[in-house]
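These notes concern the structure reproduced below.
Omission of a single protein chain aside, the complex is shown with its protein chains in their original locations.
By written order: A and B. Residues from 1 in each chain.
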Amino acid sequence: MKKFVYTLALLLPLFAATAPAQESVAQQTERPTGEMMGNTCAACHGTYGRLGTAAFVPLAGMEVEEFVRAMRAFRDGTRPSTLMHSVAVGFSDEEYRAMAEFFAAQGTEE
Amino acid sequence: MQRRDFLKALGAGAMLASGLSIKSVFANAAPHVVIVGGGVGGATAAKYLKLADPNIRVTVIEKNPVYLRPYGSSEVLNDHIGMDDLEVRYDRLRDRYGIEFLFDMVTGVDPHRRTVRTAGGATLGYDRMIVSPGIQLLYERIEGYSASVAESRIPSAWIPGTQTRLLRDQLHAMRPGGTFVIVAPPNPYRCPPGPYERGALMAEWFKVHNPTAKVIILDAKDSFVPGPSMLLGWNRLYGYNVPERFQEGMPTEGEWPMKIHDAPGMLDWVAGRDGGRVLSVDPASLSVETEAGRFKADVLNIVPPMVAGRVAFELDLVDGRGYCPIDRRTHESTRHPGIHVIGDACVADAMPKSGFSANTQAKVAARAVVDLLAGRDTQAPLWENTCYALAGTEYGLYVADIFRLVDGRITRMEGPRFLPLDASRAQIRIGALYQQNWMRTFTEDCFA
Partner (left out) sequence: MSKHLLLFLLLFVLGGQALAGQGEAPAETWTPVRLHAALAAMPEGDAERGARLHDALFCASCHGERGESLSRHWPALSGQRAPYTYKMLLDYRDGLRHEDARAEMMVVLARMMSEQDMADVAAFYAAQPLPGSAPLKKGHPVNDLVRRGDPQRLITPCASCHGVEGQGGRNETPSLAGQRPEYLVRTLKAFRDNTRHNDVHQGMAQFAWDLSDEEIRALAEYYAR
């Protein structure tokens, strides 16, 4: 019943406890580039973070610090999210920054 | 390449690469990448190859000039969308990115000379090939079932097309108080939440249009994704009683508690441990023989076992289990160098067979192909999967995971994956809205 353990982890205030484990996995493996990681966001947030009128946040041109702060807050649970917590726990702080720099460099035309 | 095409490609590249400074290493001799299959995986790979380097010549070989998207196709059954809404065209990939399309079927490959042949008589040379053949359904694995039965009487409607329309019409014409039986497939299969979402959407539709109808899902498995969050949705919406073994962590009080229903509702799930495994089917009487006995259906929908698409077999990319083994870092076939396999057909360890998976696999493979063609080191890959699913049109669920390469395998990062069982009504409602938005943004990322 591993699924239950995961689900319970969300129910209980254990957000902080999940973060270091992810950090260690992320640090053990070779770090993907900001573009490689950022491309996994595109299915919702648009190719290179460019998005028309959809209900998701466009990431292209977002300030680096804004992106990093949002991802940390999603991971730590201080910003409530629908599913971004599940995504944010998969990355390290350094990786947030690499993704942020990738998106900050994108043009914002829709 | 024609001069006009070249200029077009150059223009598209310049437009799309704004913000990224792309210096092509292929300015003098443009390599040719052939992509077999124009579904989610193939289309995404073609687009991201061109985004990475517009000088690469990309040709997609695809059977159908108009693609029918499988993701979200159960929404045709409850008339939430029409068949037309599943249609995706290739114009934007051709016009914006200069991707070439050949609507034809691949019949063979010479991996040494690096050529591929088609039914239409074309022979194309390639520097690297990406194969994204999807799945094929093994109707005959179920006694009494066959492709012709599926086309005429017991649709699977798992690959969208005439069977989707047939199933929709059967459901809408079902007698009052009739029984809709869904047979869920064994692992591994395309779209893990799909059979359970389909059952839920039809239960919701029947509540309005055929309130005494029944929906029964027969299953050889004892659990499924997204698991308890779907069962809780069924409990709340359709009077389903959650088996005790899944009740842990479900809210028993507060805003929207799980209830024990004295008179269970219209939707039921018979797990493998309860005898849900199907032994045979009788098309004449629309009945299914299971370990738990015989189920008589008014409308019967069977999702049979499946393996990699036909082309993967034609090209000798498949192992004994019916899927394509790959080097995970590059998605290059371990059977034939120079050919990369992505999407449902490849062996991707912890990744589910989903459109989202195929989309991120395509990006990993496209990057690897560009680097290999340029003689560069390949990059560390990263994959994601997010499956939105519905327990009702306004009840959104999800599973979301990040995957990394660990010890040569695609490995899921541990963490909370599902909609929390204590999620509020607002979160559930917003999830359904995001699901609908995702259908559009995802299609754009793949095909536009």
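The rule we apply is simple: contacts are C-beta pairs under 8 Å (C-beta built on N, C-alpha and C of every residue); 3 or more make two chains touch, one makes a residue touch a chain.
Quick caveat, the model's predicted, so the values are computed rather than measured.
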Contact with the hidden chain, among A:E30, A:E66 or A:E94, goes to A:E66
Chain A residues touching the chain left out here are 51, 53-55, 57-58, 61-62, 66, 70, 73, 79-82, 84, 108
Name every residue on chain B in touch with the hidden partner chain.
-> 424-427, 429-430, 433, 437, 440
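FYI, only the chains that are shown with their structure count from here on.
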Find the geometric centre of each of chain A and chain B from their Cα atoms only, then give the gap between the two centres in Å, rounded to an integer.
-> 23
Chain B to chain A touching residues, read off their complex = 18-20, 47-48, 51, 223, 227-229, 248-249, 356, 359-360, 363-364, 367, 379-384, 386, 396, 398, 400-402, 404-406, 413-422, 427, 430-431, 433-434, 437-438, 440-442, 444-445
Residue ranges of chain A touching chain B (in the complex, touch as defined) | 1, 3-4, 6-11, 18, 21-22, 25-26, 28-33, 35-37, 39-48, 51-52, 54-56, 60, 82-83, 85-87, 89-91, 105-107, 109
